[in-house]
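Below: one structure, written as structure tokens.
Complex shown without one protein chain; remaining protein chains in place.
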Amino acid sequence: MLCKVDKVIQETPDIRTYRLKFREEGMMEKFTYLPGQFVEFSLLGSGECTFCIASSATRLGYFDCSIKKAGVVTADMHLSLEEGDEVGIRGPFGNWFPLEELKGKNLLFIGGGIGLAPLRSLIQYCIDNRNDYKDFTILYGARTSDGMCYKDEIREWQDNKSLKVVLTIDQPEETWTTNVGVVPKILEEVVMPVIENTKVITCGPPIMIKYTIQSLVKLGFADKDIITTLEMKMQCGLGKCGRCNIGSTYVCKDGPVFTNEQLKSLPDEF
Amino acid sequence: MNYTKQIQEIAAKLFAEGKIDVFVGYRMNGFDDNQVPVLITGPQEVSRLVFTDKSVFNLVNYLKTDHTRRKRVGLVVKGCDSRSLNLMLTESQVKRENLYVVGICCEGVVDDAGRKMQNCTECMVPDAVVSDELLGTPSNIGLQPYAVNPDIAVLAEKPLPERAAYFEEVFENCIRCNACRHSCPLCYCAKCCIDQETATLYNGANTTSGAFHALMTWSLHLAGRCVDCRNCEKACPSHLPLHLLHKQNESVIYENFQEHLAGVIPGDRGAFYKYSMQDPDDFIM
Amino acid sequence: MSVETFVTDKAGLHKFYEAVMASRETYAPVEKFGKFDFKRVTRLTECDPESPIATTQSIKPLFFPRSAKVMKYLATSAGTEVSEVDEDPLAVKRVILGAKHCDARSLQVLDKVYNWDYIDTDYQKRRENTVIISTRCDQAGTHCFCTSLDYDVENLDAMDVVIVNGADGKIYIKARTPKGENFLTELNTEYRILNIESQMSEEDKYGEMKKQYESFTGSFRLKMDYKEVNAKLSKIFDTPEFENVSGNCVSCNTCAFVCPTCHCFKISDEKVKDTGVRYKSYDSCNNGYFTLMAGGHNPRPVKYRRWRQRAMHKFVYYKERFGENLCVGCGKCTIACPVNISIFEVVNQVSSAAMQE
Partner (left out) sequence: METEVKDQLVSIEKPQLIAPPNWEPVIMGILCNWCSYAGSDLTGTSRIQYPPNIRIIRVPCSSRVDPWFLIKSLQTTADGVLVSGCHPGDCHYISGNYYARRRFLVTKKLLNFVGFHEDRIQFSWVSAAEGPKFAKVVNKVTEDIKKLGPLHLYKKENFEK
């Protein structure tokens, strides 16, 4: 499936959001996905890359992918993929956040850096179905204030009275007025979440996930209430190439969304 | 040639004195009379060490792995192995003070069938050139006149299309497992240039021309450095005659620059790292 | 109606081979550089279907090629044109001669991964169009341990036709699957003139084949109890023994490339100016970059972790997921390995060492 890049948003110096539309009419209707799933981008001449969808299917007509410059393909994308260009898309693959289970619960989203992208999909979905959920907290951390993506959208969320948004950066900056500190610290000191009837959804760099889960467990969250999305090198997305194996689990088929309970049952490779 | 006892004694002594963390040697492979490398980390395993004329693998290869990095290592080297060690030292890949080298005055090793390996019959530096301790009687044969490898001589006689067809078969049989590269002590780059991920340069596809590209590049990067230990050829699952490429380079380098033995002199960096005003120029317009 | 077991002698077998080669595109072990590999053959003199030496690579490349084009494209100023690869050699009906039991078995194992969830149609097509004729080994190789694994070597139905060398130079040819029966019925029947035992009953023939099998199983050097190994390995993820067994591994990819059941691949693009091809080629979990992610995070940066993945995937993970061991006991990896690391030794050593703790 070929997609046309509709809009490029430079979120931070090294993160870009691509808003994609299908080249063929009517494909968008067939392309149904749920928050948490991912697609395989293929940039001709550079290769394939896995990205999660950063928008919700409730926003019709397009989907977003946020891409951080990290490897060869992503570097090529930042270099050459502009509005009006075409990319190949395979997907959607993988599982999704347990939407049914989340209904009627308090939600706490914890994102770090580019890890907000998969959460954004779920956040959008939940905002669009706001009445199904109770309290709504977003904790988002980044290295610097520059490194925060979706700045406009965060402002929107902050204006939305039904959401509580907590932002933090790792190092103090002159213009920054709110919280400073790494995510787990803020989580314990500032957010002080309610434990009952709450589901936590977290995503970020591996090191952040690790410590966030530790402090969540310390706060008293049950393992099954902590949901995360894993990253792993993937190439086919079809459960064939064997790259994303963790134990007998294929991250591309059985993941990328796991609860902490499931994570614990996997071999300790991460 | 059997230094099993001496090597076991040396290794035990080194462990007892606390001079090394790892000893790299050979052990019996457990199913026939051939040997495989072994990394020994304590005195209790010393009895597994052996050394006979079946000790073929070049152990210097293990100096580039994480098992030996930043550790004090004892290892056994034959003549050709010591030359590659010398090159690694020259190219600052290992620190001499971290090594305890047991040199062997090699009388030639044999292949699976018990024949003397071809490179051993041609060997010009049988005695280890780097060592803390030398086992055996040095042969002191000194520099010998250079003789072109017989395989090269035969192939060079053949007309071009025949050679092309022969090498096409070689490249076609290559499965690109990169065992040659990984078993070569002098291929220590963290990321090989053949594994570049840029699509214009990258050559991941497992095709005949991909193998051509990989093997040719590999052999040219080793030209002037290859010590003819034939680790690559022994490692190749397809039994490709990889020595042909190296020997060809070696013969050209010898004929034109009179440099044919890499790694014999400490600090000598190989033919491609120096030049002379008298180098042949006639092939250039 | 099932085709009865055909008994013949050496000459009849050669006639049979010739008939097979005349009927379809044939692949058989061909010697090159002192090793055997499956290649396209047209004459019996070119190949050696009964070679006692195992081929370097299994028959896997005939079903899952070393490198396959997935697609190609042409980028012009008017837009990008993506095309699928046009030629289609998959429709050709093929025969493989001289495959060993382990080779044939590996396809049964691979079917599992290729037929779950997304079905790999190319692989399927190749499978359907190929008849595998297998000669039962008379003597186990140094590194073979197929009888110690979770499949019935004697009555294996992975190959379509099996050839057994019985006593007194008698050779038994038997179809094992409907595909094999159809193939034998369709085959030019000229070779059947050399039938030397027309009176023998099926039971007697089976008995003769059984005898050969028993002498074959007696020749194994390596024997283990796969159930024990499976059970032990699944409990010992964190054992330091993996570090010891992987010590002399040189991190090349040979074991996975020659393994008949390894199926990991990588996708790579190659381009020249505006055109390019996307390939799907073998990859190996022993390769240091295998799980290296773009951000620089690598869950398996060191050798013992990669070896652990390899051993556990073969004997634990695949078993959990698909109910089979991802190892057929062919010993190809040990032969090909530059330092002769044997998967048999690794799993046994690790499981026994971990139990002692």
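Letters A, B and C mark the chains in the order given here, with residues in each chain numbered from 1 onward.
Here is the rule we go by: a residue touches a chain if its C-beta (ideal position, glycine included) is under 8 Å from a C-beta of that chain, and two chains touch if they have at least 3 such contacts.
These numbers come from a predicted model, not from an experiment.
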Contacting the left-out chain in the complete assembly, out of B:Asn2, B:Gln44, B:Thr121 or B:Ser209: B:Ser209
Absent-chain interface as seen on subunit B, which is shown: 155-156, 160-161, 163-168, 171-172, 193-194, 201, 203, 205-210, 212-213, 216-217, 219-221, 223-224, 244-245, 248-249, 252-253, 256-257, 271-277, 279-281, 283-285
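Just so we're on the same page, only the chains that are shown with their structure count from here on.
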Per-chain CA centroid nearest to the all-protein CA mean: C
Chain whose mean Cα position lies farthest from subunit C: A
Rounded Å distance, subunit A centre to subunit C centre (Cα mean): 41
Geometric centre distance via CA averages, subunit B-subunit A, whole Å: 49
Of all residues in subunit A, the ones touching two or more other chains: 45-47, 71-72
Per-residue overlap in subunit B, given as positions that touch at least 2 other chains: 199-200
Subunit A to subunit C touching residues, read off their complex: 2, 42, 44-49, 68, 70-74, 86, 88, 205-206, 231-233, 235-236, 238-243, 245, 247-248, 253, 267-270
Complex contact set, residues of subunit C against subunit B: 32-35, 37, 56-57, 66-67, 142-143, 221, 247-248, 250-254, 256-258, 266, 268-272, 276-277, 279, 281-282, 284, 289, 302-303, 335-336, 338-341, 345
Contact set on subunit B toward subunit C in their complex: 29-32, 34, 36-39, 57, 61-62, 65-67, 169-170, 173, 175-179, 181-183, 191, 195, 199-200, 202-207, 210, 231, 234-235, 237-241
